[in-house]
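Excluded from the complex is one protein chain; the other protein chains are retained at their positions.
Moving on, here comes chain A:
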Amino acid sequence: MIVANRKPFAEIKEMLQGYHKVLNVGCGTCVSVCLTGGEKEVAVLNIELEMARRLDDDPIDIYAHTIERQCDREYLAELDSLIENEKFDALLSMACGVGIQFLAERYPHIPTFPAVDTSGLAVNQAVGWYEERCRSCSQCVLGFTGGICPITMCAKGLLNGPCGGTNKGSCEISNEQPCAWFRIYDRLSGQSRLDAIKKINVTRGWKDQAPRNLIQPGYKKPEKMAK
């Protein structure tokens, strides 16, 4: 899933300076699972904002609404009438970067602000602990790395590791960080597949250096959005 972390309160408050009627939109999917931007977190942030602005003698009228998925037009449509009727002067989103952009795009006349910092594609390792596992590089190498991603988990994104900095199984950056390539070696060795990394992995072209679109075979962009 996509994980995000709430921005520091001071930063959110600063962004909303000068706005008095705001809708805070949560998302019920990934950011909700990682305890950052679901219904509960929206409510908590709103209370904090109301209190802080009241103390500043600059009250804010802040609404809450959490939809199932902010990255999906169908669910976003739910907000149309509320936004039409209430005339908000700003929107705050607690969805991931994708959701925030989709919200901003649907209501382009209203300033939209992010309340979270989106940090990656992660697994839920334990309650409250999310570990990044994929940088969506568009060229998956997991096939020869024993199912462990070096692009994400190796601090240098090496394709021919482990480097000389490996420290008893930890990465050179910290004793807390396992060396991805040490783990790759271990797993492949257990599968008697070390040959997979004994050969040189040649330089690859990075496929994530320009905006990416995915259009499945048999589909195309609708005419009116194609431009």
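Methods note: a residue touches a chain if its C-beta (ideal position, glycine included) is under 8 Å from a C-beta of that chain, and two chains touch if they have at least 3 such contacts; residues count from 1.
Please note the rule applied: contacts and distances are computed from a predicted model.
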Name under which UniProt lists the unshown chain, selected from "Amino acid ABC transporter permease", "Xanthine dehydrogenase family protein subunit M", "Methylenetetrahydrofolate reductase" or "Lipoprotein-releasing system ATP-binding protein": "Methylenetetrahydrofolate reductase"
Listed residues A:11, A:50 or A:172, member touching the removed chain: A:172
Which residue of A:10, A:55, A:127 or A:200 touches the chain not shown here: A:200
For chain A, residues in touch with the removed chain: 155-169, 172-173, 182, 185-186, 189, 194, 198-203, 206
